[in-house]
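This part shows subunit A:
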Amino acid sequence: MAEAAICAGCRAYFGYPITPQNEILEYMAARMPAVGGAFVQAESEVAAINMCYGASAAGVRTMTSSSSPGISLKMEGISYLAAADLPCVIINVARGGPGLGNIAPAQGDYFQATKGGGHGDYRMIVLGPATIAEAIEIVMLAFDLADKYRVPVMVLSDGMLGQMMEPIKLAEPVDPGLLPAKPWALTGASGRRPNAVTSYAMDPRDLNRINTKRQTRYRQIEEKEVRYRETETSDATIVVVAYGTVARIARTTVKMARSQGIKLGLVQPITLWPFPYAPLRALSNQVNTIITVEMSAGQMVEDVRLAVCDRAETPFYGELGGLVPTPKDILREVQRNVS
Partner candidate 1 sequence: MSVNADKMVRVFERPRSLTDAQFSYCPGCHHGLVTRIVAQTIDELGIQDRTVIVAPVGCAVTMYEWFRCDGIQAAHGRACAVATGIKRVNPNLIVFTYQGDGDLAAIGTAESIHAANRGENITVVFINNQIYGMTGGQMAPTTLVGQRTTSCPDGRNAQLAGYPIRFAEMIAQLDAPVYVTRQALYDQKRIMAASRAIKKAFQCQVEGKGYSLVEVLTNCPTNWRMSPAQSNSHLMDEVVRAFPLGDLVDRD
Partner candidate 2 sequence: MPKGTVAIDQERCKGCGLCIAFCPEDVLAYSAEYNRSGYNVVYMKEPERCIGCAFCAQTCPDIAIEVYRERKPRQR
């Protein structure tokens, strides 16, 4: 994912050690200076996200990465990035939580990522890769979306993907010099009015105007940037909804179910915000049951229920503590709901 970032023209990385994402930090330590970019191992995740705030404000594609507890420390910084309309890519290789938890893969950070873990009305585009190949595409996409809408973008992965090796084809590297200009960036007020990057607006009328303008951008994102993948849903009589690692596992379950004559379909949200409500709403008129499967106590299931309401059953199957469901586990839940 780190190389994908560099291909995307990222030239500033600030990180801090935390398993299971140390490999990103270590890779960037060697690679970023080699491409003439800025690399700092910060004294904390709090410092790292604020270094991103500075580098992004200076107009450079910027990234940080961490894992669940570290991401919690970055929440204030993310709120500042959103409030100052600064693009930034934040990779969360999620682990077992809450608290110290463990380093096993988990999906307990969904609420934090999609419902705003920091203070104030802000949203963050959240993308969930299921495979390394998807992760590469998603990191490149993340940088484009961050710049296009001037928002922080989170790549929400997990410890499973973090420890995996898969063959991938890298995209053509982007030359940072050819990226669209950022007239708002802090490059020195030479021959132009000074730029200011701030989130401070003492007069409520100003803050109201600024926030309202940002909300209209969020609506545009919700209209244009929803991404998801459907697997064998056209004739499905029952559907599973899962993202990231669990979606990858559920693809095997679809094959197993189909071999037993169960017409199972899979919906894999790729953008966790903006969430794909529409396809789920459509499927709720076609099937009686839409099962949400997560490695958590049930967080995305709330968005599924928002989409489906009472038009279909929306049971939940979750594994806690970093346990990863097997294709059979998911198949058992499907069978239970079919009979």
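Just a few scattered comments:
The working rule: contacts are C-beta pairs under 8 Å (C-beta built on N, C-alpha and C of every residue); 3 or more make two chains touch, one makes a residue touch a chain; residues count from 1.
How were these candidates chosen? In short, all candidates are chains of the complex that A comes from, given by their letters.
All values reported here derive from a predicted model rather than from experimental measurement.
Among the candidates 1 or 2, the one in contact with subunit A in this complex is 1. Within the complex formed with candidate 1, the subunit A residues making contact are 11-12, 14, 37-38, 40, 42-44, 46-48, 50-60, 62, 76-77, 80, 84, 186-191, 194-200.
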